[in-house]
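Report on the following structure.
The complex appears here minus one protein chain, its other protein chains still in place.
The block that comes next holds chain A.
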Amino acid sequence: MSFSPTRLRALLRKEFIQMRRDRVTFAMMLGVPIMQLLLFGYAINSDPRDMPTALVAPVQDRFSRSIAAALENSGYYRITHPAAGIAEAERLITRGEVSFVVTVPADFGRRMQQGDRPQILVEADGSDPSATSGAIAALARLAEGAFRRDLPAEPASGTPEIVTHRRYNPEGITQYNIVPGLLGVILQMTMVMMTAMALTREIERGTMENLLAMPATPAEIMIGKITPFLTVGAVQVLVILGAAWAIFDVPFVGSLGLLLAGVMVFVLALVLLGYLISTAARTQMQAMQIAIFVFLPSVLLSGFMFPFRGMPGWAQAIGEVLPVTHLLRLVRAVMLKGAGFADVVPQFAALSVMVAVLGALALLRFRRTLD
């Protein structure tokens, strides 16, 4: 048979009509590129600035104030806790509320005036090396130039020496950050996608009509659907953690029980998210597409791929409502920093709220009839 433009036109027309009818695919085709463009263009900044910093300066004098000013002028540091105690600073960095703790010793001013080389200690949260590397590199320049200019030029003034200390990950090994992050991202990918098809599979195979005709309540159907996936999730967690420990030598300083508890709340949130998608999607294909749609921001805006603090406010706001963002904080805090339950209460709270909201939405969305 020879090539027929008429046939081709008929085929093209049919394909375009079908594409237009499939609203979700159409929206994805337009939505995903726009979203990626916005994310890559504006949200992602691998050299974040204005990072929260606690200043531990037992003696608040013109020296400590000058140091604070110099740090802020560099653009990388924002002193959020200008007069922190040592214990408070320790807690802040464990919880991830600050990325840096700058300690100015009590005798700093005196030794400067004696023309000595007093030390300033800058402790960086090394659990996400890429987030802090820019700020640490800037310290060298500060020591040479900015400090000197900012510190009052007096006779016999000394030169401060800056000692940096990358906490939790002294060598700046990126796997320490990536591997725990992968735990969240891999779970997000598989859990949401699998559960998203739970109901649509029933609809596509025609079994939904029968299921609805029989006496099962929406809550029973939901729990019945998500429980097997919770089990699969638990197995995945053990495999990933085992691999992190055996293959990547990621240090594990915190409580395994606390970590597992947190991860399981996260997995519960994921399967409920998947189930919610399942109540909205009409076909398995649609469910898959929506799952990917949710997956993208989870990778890009959660602090997994790019430093969370490097993102603009709106992107951080989106990140805050993603379960994986809170999981990453929890895993880094527990695995790498040895945080206790009290330190990760906010993450547990956030994930629990998500579980409640997603579960309630899924039950509300569930259609008891075929209307």
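Here is the rule we use: a contact is a pair of C-beta atoms (placed from the backbone, for glycine too) under 8 Å apart; a residue touches a chain by one contact, two chains touch by 3 or more; residues count from 1.
FYI, contacts and distances are computed from a predicted model.
K.L.:
Leaving aside the chains you can see, what is the UniProt protein name of the one that's missing? Options: "ABC transporter related protein", "Succinate dehydrogenase", "Putative Zn-dependent peptidase" or "Phosphate transport system permease protein PstA".
P.N.:
UniProt lists the chain that is not shown as "ABC transporter related protein".
K.L.:
In the full complex, which of A:Ala10, A:Val163, A:Ala216 or A:Val253 touches the chain missing from this view?
P.N.:
Result: among the candidates, A:Ala216 touches the missing chain.
K.L.:
Among A:Arg23, A:Arg62, A:His165 or A:Arg205, which residue is in touch with the absent chain?
P.N.:
A:Arg205
K.L.:
If the missing chain were put back, which residues of chain A would it touch?
P.N.:
The missing chain touches chain A at positions 205-210, 212-216, 369-371.
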